[in-house]
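Working notes for the structure below.
Only one protein chain is missing from this complex, and each of the others stays in its spot.
Up next is subunit A:
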Amino acid sequence: MKNLTYEVNKSQIYLKEQDDAGDCAFMIQAKTNDALNRLRQMKIFFESDKVSTDILFYPQKDKVYQVIVRKEVYTAFIVHLFQLQLLKTVQWNGIA
């Protein structure tokens, strides 16, 4: 999303975002066990909500998660990363 920017907490995770067939695909690698636990918490949280397919988690080797996020829940996902302190800042740009 163009008007929402964030700064990754690089001591905890590596994060790469790209477009995936109209959705957003994140590749997130936990750098610490603590960060990995936080990602797992986030996975449990979003998997137990009302809609299963809005945010999908694909676990990979080396503490990596590929996460596919529908556009309509993009902000909620970013805010959750921020809440878990995996992002340092989140900011709206170009709003009144």
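Convention: a residue touches a chain if its C-beta (ideal position, glycine included) is under 8 Å from a C-beta of that chain, and two chains touch if they have at least 3 such contacts; residues count from 1.
Keep in mind that, in the parts below, contacts and distances are computed from a predicted model.
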- Out of "Membrane protein", "ABC transporter permease", "histidine kinase" or "2-oxoglutarate:ferredoxin oxidoreductase subunit beta", what name does the UniProt record list for the absent chain? "Membrane protein"
- Residue of A:5, A:32, A:52 or A:91 touching the missing chain in the full complex: A:52
- Message: Residue by residue, what part of subunit A touches the chain that was omitted?
- Response: 21, 40, 44, 47, 50-53, 56-61, 66, 68
